[in-house]
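Of the protein chains in this complex, one is absent; all others appear in place.
Which chain is which? They are A and B, in the order written, and residues in each are numbered from 1.
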Amino acid sequence: MTSPGSAGRRSRLANQLLSYSVPVLAVLGALAIGAVMLAMLGANPFSGFWAMAKGAFGSSGALVETALKSTPLLLVGVGITIAFRANVINIGGEGQMVSGALATTVIALGMTDVPSWIALPLALLAGLVGGAIWGAIPGALKAYFGVNEILSTIMLNVVAVQAMNFLLRAPLIDPKEIERGTRIPQTARLPESTDLPLFVENGRLHIGPFIGVLAAVLVYMLLWRTTSGYRLRAVGQSGDAARYSGMSVERNVVWALTLSGAMAGLAGAILVLGSEGHRMVTDGSTIGFTGSAGFNGIVTALFGGLHPLWTIPSSFLFGGLLVGAIALQRAAQVPTALVLALNGLVVLFVVSLDRYRRQLKEREERSASAIAIDQEGDDGSPPPSGKDLEDG
Amino acid sequence: MNHNRKPGLARLWVLAALLALVAAACGGDEAEEPATTAAPGTTQATADAEEEPASPEEPMEPLRIAVVAPSASNDLAFTQSIVDAVNVIAAENPGTEVAITDGTFIVEDAAAAIRGYADEGYDLVLAHGSQYGGSLEEIAGDFPDTAFAWGTSTDTLGQPNVSAYNAASEQGGYVMGRMAAVLSDSKVIGVVGPIEVGDAKLFVDGFANGAMEQDGVTVNINYIGSFSDVALASEAAQAHIASGADVLTGSAQMVVGAVGVAQANDVLWFGTQANQTSLAPDLVVASQVYKWEIVLRDIIADISAGSLGGKAYEIDLANGGLAIEYNDGYPLPAEARTIADAAIAGIIDGSIHPLEQMFVEEPEPMEPLRIAIVAPSASNDLAFTQSIVDAVNVIAAENPGTEVAITDGTFIVEDAAAAIRGYADEGYDLVLAHGSQYGGSLEEIAGDFPDTAFAWGTSADTLGQPNVSAYNAASDQGGYVMGVVAAELTQSGVIGVVGPIEVGDAKLFVDGFASGARNQGDVTVNINYIGSFSDVALASEAAQAHIASGADVLTGSAQMVVGAVGVAQANDVLWFGTQANQTSLAPDLVVGSQVYKWEVVLRDIIADISAGSLGGKAYEIDLANGGLVIEPNDGYPLPADVIALAAATINGIIDGSINTGAN
Partner (left out) sequence: MADIFTSAVIVATLSSGIRLAVPLLLASVGEAFGQRSGVLNLGVDGIMLLGAFGGYYTTLKTQSPWMGLAAGLAIGMALGLLSSVISVSLLAEQGISGIGVYLFGLGMSDLLFQRLVGTPLPVKSFPKVPIPGLSEIPVLGDLFFNHSLPIYLAFLAVPVSTLIINRTRFGMNIRAVGENPEAADSQGVSVVKVRYAAVTIGGLMAGAAGAVLAVGLGIFQQNLTNAQGFIAIALVYFGAWRPLGVMAGALVYGMVSAVVLLLKTRGIIPLGASDLAAMIPAIITVLALVFAARRFRAPTALTKPFMRGG
């Protein structure tokens, strides 16, 4: 970075700090309404929120739970940043997670007697591919048939969940379930060779969160350090301009949704391999498996300013919020539905106040560019929105 | 709601650690300028005591008194009794500063408040709730210079700075019971209690004894299982009146609703803890009023004399701490008043023992347990989840002190796993993983918490863990019985079944039902698994499709069938329910419901836990052990021969001569 003047630096720093505090303030605003709701339910908001904070960040065990809950949010969120950069909306994360998880399950079930160093990467790769396919379909439908991606991703969510029900109820079901006649729609325990390695023996923390962080870094490099990433962003900025300079808009749209789906698929794979039961199980609904991560991942990405790297801390905060809300429910003994309502409020507040963050950010960019032309203006700091991009 | 917000605010102040001024203002008393530095309160009190040992007659040293109590200050019951008493003390001793934190039914919050007051240098902290003892024991040790008093209790917790205070409420109860027996025309008397503990239990026992001194009097006692559920207390009062009671009484703060019911139904009421005349000015006969100031004077005198605790006090009729206050607005017959006065005299001179007549019938009291439920759908789903919640509430009602925590709606298996792990971590004694899909996770979790008992259902498999019990429902049995009945009742010969997905007890039920119907007669059973546990609209349409295909009898399993029952109702088609009693959904057309009574297996599981075995066994509810019950709908006129057929089928299943044909 070329050196800006010290006055400019100060105001830029102040703006930066302000712009980062906006989402945090938004969360606090949502929690304030949550406090009123808790009080109306006859629970103590303060002990409730204390339990929430403790449950999310208060102990090493809590931090581990938060990291685990954050992982699918991070991966889906990273995928969302890719799609947004290419100016496509991917609200099919739910279905892509399911299809990735199913692919992982199929491969992992076949990995008995295969050493872990082969089995595990293959199983993860399967998830990646499964999600990628589920992303590529709406991509291709949009690019070559003009089918809007919102329609096709929603419908593909429906198809994925029914495929899951079908597969888990018949071909993939745990043979013991048939034997016993209980017929729970779940697979047998996956081979131990596909377990995600744990950091501490008998602990809960597996390498999933680190795969997530790695993916975020790789996607960052892809978007800002490769030509293919440059093309994606160019198409997102202006389809016509990109076309004029000889790029295929169609191919890039497919590519963006494929990558985005791949990230969601990987999230699904980690959910299966890292689950408590080491298997895939369904209650017949999508969010029964994903926990709405396909949706919440979108919010996580926005929370992180639609930047892959900032999505890392953002997912950790958001994951903590979800883990903490469960602890809050236990402590306050209010209906679990409150957790969902709180989740919704947080989303509404974050997204509503996002304009102020963008405005602050724009002011910051202006003050920065007035002093120096920044070669890589957006490395490490959140960009104003999905539409802008600075080509190096 | 207003009632709830107030205690919240009070706790806010404590948690924010604001100083005494604010807390006193919250208590509603004029506060003298308090010492605003942290420590002086206690040191000053002990220093003063050394230089001037006060006798009770002389005006006492100004004190700072804090009250922590579970319900609202204006509850006309338990909390109000101590607040009134402290206000009396404050009036007698100008300069006394009073702070109140009420509504702390959450023990942790109460503990925080008690600790907060001690920290702020209050001289006497009243922990006004039996449930606060465990916390107080810890706190009192940390503040050896602060005086604590704990009630209602007779135990000073072995701490030199804790006094205990108790109410012999059975005495007033007995006196009022005698009066009630005289005043009742129907000779049926109803009692509404909270849970069977402490002074509430003493009062109820004394009252019942007093009433039953007179021959031919029936006393119906209903402990509703809650100190706060006003609506339930009202319903209990209604139930008493429906059972013929014309005199009611009740203890604890939730009875305010019951007094209203008494008023509305022109039925007499006896109050306790505080004077409840204002609630029903025409119908309250008398109230037993707690005058805690009697023991507070003694406790404060002891503090002034330098002794911070270690003694137990009691209020009773003899020391004037309990008083029977009559309602002047009610014309009490002289006969009743005479009996009451005689009873009071007898109790004071020791010739009457209010509790002695009571035959002790404690049905093997189990240890108080902390039970947690994790279940996939809503607690009020009239189906799977509700069945376990209802059962645990039955267990809790049977075993006072049982603590129940529920996390419902966790259809996300990983969230359920987090909740199960969380409850185990928080030291719950029994964690119920109420969903077949939770098994895979539970297997991992149970290994991590070898000292916690888990139960998993519906399942027949204990996962090979010594601390996991499995429970299952032989729902094919009730299904079979209802299938037989359905085959008898159908005119068209077509029966429709709406299922979720083809798994677990839903599948068992459907298989049993179909097999029963087909064995009984030449009927077509159309089965439609809609592929979802939650899609109410689709379940309704499936019911419509069955009706369009000629079905005139329907059944279905799982929570999404609520809509299908409505369709049955709208189309005048019969319905058979399962999992919970679904009569309320279609009062004319529900023939009967197979109801799960999980309490049957829960009792066994809890008994095993008490005996030291945390699991490893599989249990099942079925028709034979009473865990499955066919509850007919009284509103549906079932022909006598069909009733006989159903009974014969049930017997056949129990004695093994009928095979339900499922799995």
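Following the convention adopted for this analysis, a contact is a pair of C-beta atoms (placed from the backbone, for glycine too) under 8 Å apart; a residue touches a chain by one contact, two chains touch by 3 or more.
Keep in mind that this is a model prediction, so the values were computed, not measured.
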**Prompt:** Which is it among B:A90, B:L317, B:M482 or B:A542 that touches the chain not included here?
**Reply:** B:A542
**Request:** Would you mind spotting which of B:S532, B:Q579 or B:S593 touches the chain that isn't drawn?
**Result:** B:S532
**Item:** Of A:S19, A:T104, A:S275 or A:S292, the one touching the omitted chain in the full complex
**Value:** A:S292
**Request:** Kindly note down the residues of chain A that lie in touch with the hidden chain.
**Result:** 37, 41, 89, 91, 141, 145-148, 150-152, 154-159, 162-163, 165-166, 169-170, 292, 295, 298-299, 302, 335, 337-348, 350-355, 385-386
**Request:** Extract the touching residues of chain B with respect to the undisplayed chain.
**Result:** 377-382, 409, 496, 501-502, 526-532, 534-538, 540-542, 544-549, 559-560, 562-563, 565-566, 569-570, 584-586
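Keep in mind that, in the parts below, only the chains that are shown with their structure count from here on.
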**Whole-Å gap separating chain A and chain B, where each centre is the average of the chain's CA atoms** = 42
**Item:** Residues of chain B touching chain A in the complex
**Value:** 1, 4-5, 7-8, 11-12, 15, 106, 108-109, 112, 376, 378-379, 405-415, 417-419, 421-423, 425-426, 435-437, 439-445, 448, 458-461, 500-504, 507-508, 531-534, 662-663
**Complete:** In their shared complex, chain B is touched by residues of chain A numbered 39-42, 44-47, 55, 61, 65, 69, 162, 165, 169, 180-186, 189, 202, 271, 275-279, 281-285, 287-291, 323, 326-327, 329-330, 333, 335-337
